[in-house]
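Complex shown without one protein chain; remaining protein chains in place.
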Amino acid sequence: MKKLVALLLTLVMALSMVLTAASAETELKIYLFGEAQNMDKVLARFYAESGLGIKLNLVWNTGADHREKMPLLIGNEEPCDLVFDAYWMNLATMIKQEMYADISSYFHNDAYPGLKAAFSESYLAQVTEADGAIYALPITQAPNDLQCIFYREDLAQKYGITIDSLESLEAYFKAVKENEPDMVAPLGIGGGRALYYLDSDIMEKRLANVFEFSGTGTAVGMEFEVAISEDGKTVLGAGAIGAPDAYYANFPAPYNTNTRSERAITKLTKWAQYTQANSITEEDAKNNLFFTGLCAAIEGNISGYETCKAEIEKIQDAKLGMFVYNDGLRNRTPGYFVTSGQTAWNFLCVPYYSQNIDAAMQFIDWIFQSPENHDLFELGIAGEDFTLNDAGEYTKLTGSNVYTFPGYELTWNPNFIRTNANLDDQVKALVKYMNDPTSYTASAVDGFTFDNQATPALATAYAAVTAVQSEYIRPLMHGTYGADTAAMLAEYWDKASAAGIETVRQAVMEQVQAFLDAHGK
Amino acid sequence: MVCPLSELTQNPQRRRRGDAVLDTAVHTLILVFCVLCLIPFIVAVSASFSSERTLLREGYSLLPVAFTTAAYDMLFSTRQIVDSYKVSLFVTVFGTVLSMVVTAMMAYPLSVKKLRYRGAISFFAYFTMLFNGGLVPTYMLISKYLGMRDTLWCMIIPVLVNPWNLFLLRNFFSAIPGELHESARIDGANDVRILWQIILPVSLPALATVSLFYAVAYWNQWFNAMLYIEDASKFPLQYLIMKMLRNIELLKQMSSQAGFAVDMSALPTTTTKMATAMVTIGPIIIAYPFAQKYFTSGLIVGSVKG
Partner (left out) sequence: MPQSNTAVPKPIPKQRFLREMKQNGFLYLLTLPGILFFFVFSYVPMGGLVIAFQDYSMRYGIFGSRFNGVDNFKFLFQTGDIWRVTGNTLFLNILFILFTTLMSVFLAVLFSEVRSRGFKRITQSISILPNFVSWTVIALFLDAFIDPTTGMLAKWLARMGYPVDFYANAAVWPTLLVFLRIWQGAGYGAIVYIATIVGIDPQIYEAADIDGATRLQKIFRITIPILKPTIILMTLFGVGRIFYGDFGMIYALVGDNSLLFKTTDVIDTYVYRMMRMLRNYGMSAATGMFQSVLGFLFIMVVNWLARKLEPDSALF
C-alpha cells in the first residue's frame, strides 16, 4: 500500500512540476483557522520579493468549523494545498486514513535551504514515521510552555508575602480569602483546565522515565502513565488515575504507588479550598475573574504574560506577578524539561491529491530562508508593524493598520524565535530558558502518539471509557468531591473497568513497546 | 323552545360578569408571560450597551452599567454586517417563496381524500424525518455532484421542503370543509381551479403561518453556510454569531491542553456576543407584525361560503 501511495505521489509530483513550469503563476489554497489582520500588504511584499510566482489564497475558518469541515472537504478532494491540522483536531485520523502527502523528501534537501535550516532531524523526529515518511510539518517554538501562576503582586505586597514556594503561595491565598470579601475566590480556575499541573510532579516523573499519554487531546487527568526501563527499551507498566497500586509495582520509586490518585485525594482537594465555587462551569476564568479583579490569581502559561500584564494594569494600582510553581523549572535547571510524545501542538499538512505540493513547500521554504522573510510573515513590515532593537528583540507597533497573524499556524520554529523586548527581566530569563535547547532532555518516547483506533475492540473500549471519564475526571481535577474523593475514585475505576479501560491500558503498553522496538537507539 | 323566565333574566348578567373576570384573567396571564419573555432581552440589551469590565464585575441588570456603544461600534466597523444582511434577506425572501410554492403543491394533493396513494406519498416524506444519510454523503452530494459550494443556493435548495411544514399545511388544507370542494366540483371546476380559486384564498392564514415558519428557519440557518461557504461576502447573519460562539467553544476545550498557546483574550467579549445577538434578531422581529396581519383576518372561510 505504502509503495503504491509513494508511486502515486511521485507521479503527482512529476505532474505538478510540469504544471508549475507551464503556468507562470501557481495559486496555493491554504486553509487556516482564526484570523489575520491587514495581511494584504504582507502578501504584496511577498509577491514582489519572492519571485516564486506563487499566489496565496488563504481561507480562514473558525476553529470549531475547521475541525468539522476539513475532513469532509479533503475527503471530497476539493482544492486545498496546505491545511492546518493538529492532534487536537483531526491529525491522527487523517494520517491514519492516508489523507496527507508524504513531505519527507523536502527536508534535508539542498533545493529547499530554508527548510533545511529550520527543520533539524531532531525537531522532525516527532513526526517521522517508522518508515521515514513525514505527513505533517510541526509548528512550534519551544517544545514546552512554562506553566505558572499569575497573581496580584500588589496584594502580595499588601499582605507582606513574597511568593517563592508553594507554602508562600498558600499563605497568599489564605490572606486573600480572609481579607478580600469582594473577591469570588483567591484562585480562579476554568472548567477544562482545572487545577492543571499545580503541585504535581509531572516533570520529575519524566526525569524518572515515567511518561503520560492521552488518547490524543483529551483533558488533563485522563492520561495513562507509562514507566519505561532506564535503557529506554522496555515498558515496565502503566497506570492511570484511580487504578490500584498494584499497577504501579514496577514503577521506579518513589512513583511505585498511584501518585495520581494520591494527588487527587490530598493535594487537589487542598487547593480546591481556594478556588471559586462552581469552577467546573467557569468558561474563562482569566477574562471573567482575573482581569475583572474578582480573583487574585489564575493558572497560566508564560506565553500569556504580556496580555495578562496589560489587562491587570487596567485595574487601579494592580500589578502582575508570576510564579513558576515547579522548583526545577523556576530555578532554570538545565535539562529539566523532558520531552514526551509530541512536542509540537500545531502542524501544516498537504492533502494527498494536491497538485501544488512543490509550490507549497517552496512557500514555506521561502519563509525560513532568512530572518527577514520570517519576520515578514510573523511580525509584518519593519517600521510599520514592528521594530527591532539592537539585541534583535521586537516591539509590536499599534494602530488600526497593523498586521497581525497567528504565528502558531505557520511561522513558529525553534530556530526562528524573536523575543519580546518589553518583558521584565525575570520573565525574559524564563522565556530564554524555555527556548534554549539545553533546557531539554530527549526521551525514548519522543514522537509517540497513541492510536486509539488501532483495533475495533480498542476503538469501542476507548469510546466507552471516554464517556465514563467525562463524568468523573472533571470534578476530580477540580477537587470538587472533597472528602468523598477516595470513594469516588473507586467508583470511577469500577465503571471504567466495566467500560474496558484494561483494553485501553494494554493497548497503550503494547503501542509504546512497539514504538520503542521500532525507534530504539 | 321556551326558556324559564329566571334563566332569561339572569344569564346575560352572569355571563357579562363572567366575561369581565375572564377578560381580566386572559389579559393578566398574557402580560405575565410577555414580561417573562421580555426580561432576559432587556437584560441582554442592557448588557450590550454596558462596559465589559463593569458588566463582569457587577453582574447583569435591567439597565446598562456604564453605558457605551462600543460593542455596536465594533460590529458595524466592517462591511461584513451589511453584506450579511443582504445575504440573509435574499435567502429568506427567495427561499420562503420557493419553499412555499413546492410545499403547497405537495401538501394540497395529500389533503385530498380521494387520492389513492396519498398515504404512501406521506410516508415517503415522513420517513426522511426519521432517517437521514448523515454528513458525509450529504456533503458529497451538495458539494461535489451538485456544485453548490460557495453559492447562495446551498442555503436554499437542500432545505427546500421541510416535512414538518408540509404536514402542517396538509392538515390546514384537510380542515377546509369538504362541501367546498364538492360544490365547486358540481359547478364543473377542475382540480386546477379548485386549488387556485378556492383552496388557496381560504387558506391565507395557514399559508402565512407556514411562510413564517420557513422564513424563520431560513433566517436562523447557519450550518450549511458553515459547511459550504468560504466567501465571506456570502455569509448569512446567523453564521456571524455562530462563528463567534463556536470559536469560544473550541478554545474552551483546548485551553486545557498543555502548550496550547492561543491568546484567549482575543475572544469576543460578553457585550459583543449580546450585541450580535440583538443585531441578528432585529429584522425578523420587525417583519413579524406584517405576517401577523394575515392571522387575524381569518373570517375568510365563512365569507366564501356565504
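Side notes on the structure shown:
Letters are used for the chains, namely A and B, taken in the order the chains are written, and counting of residues starts over at 1 for each.
To be clear about the criterion, a residue touches a chain if its C-beta (ideal position, glycine included) is under 8 Å from a C-beta of that chain, and two chains touch if they have at least 3 such contacts.
Keep in mind that this is a model prediction, so the values were computed, not measured.
Looking at chain B, the residues touching the absent chain are 7, 11, 15, 18-19, 22-23, 26-27, 29-31, 33-34, 36-38, 40-41, 43-44, 47, 59-60, 102-103, 105-106, 108-110, 112-117, 119-126, 128-138, 141, 157-158, 160-161, 164, 166-168, 171-172, 174-175, 177, 190-192, 195, 205-206, 208-209, 212-213, 216, 220, 241-242, 245, 253, 270, 273-274, 277, 280-281, 284-285, 288-289, 292, 295-296, 298-299, 301-302, 305.
Residues of chain A that touch the chain left out of view are 71, 74-75, 88, 90, 93-94, 97-99, 184, 191-192, 215-218, 276-278, 280-281, 352, 452-453, 456, 459-464, 466-468, 470-472, 474-475, 480, 495, 498-500.
Keep in mind that, in the parts below, only the chains that are shown with their structure count from here on.
Distance between chain A and chain B, defined via averaged C-alpha coordinates, is recorded as 42 Å.
Residues 53, 56-57, 135-136, 139-140, 143-144, 149, 226-227, 230, 243, 246-265, 267, 269 of chain B are the ones that touch chain A when the two sit in their complex. Listing the residues of chain A that touch chain B in their complex gives 34, 59, 62-65, 67-69, 72-73, 75-76, 78, 88, 140, 144-145, 147, 190-194, 196-197, 217, 219-220, 283-284, 286-288, 291-294, 301, 303-304, 307, 311, 314, 345, 406, 408.
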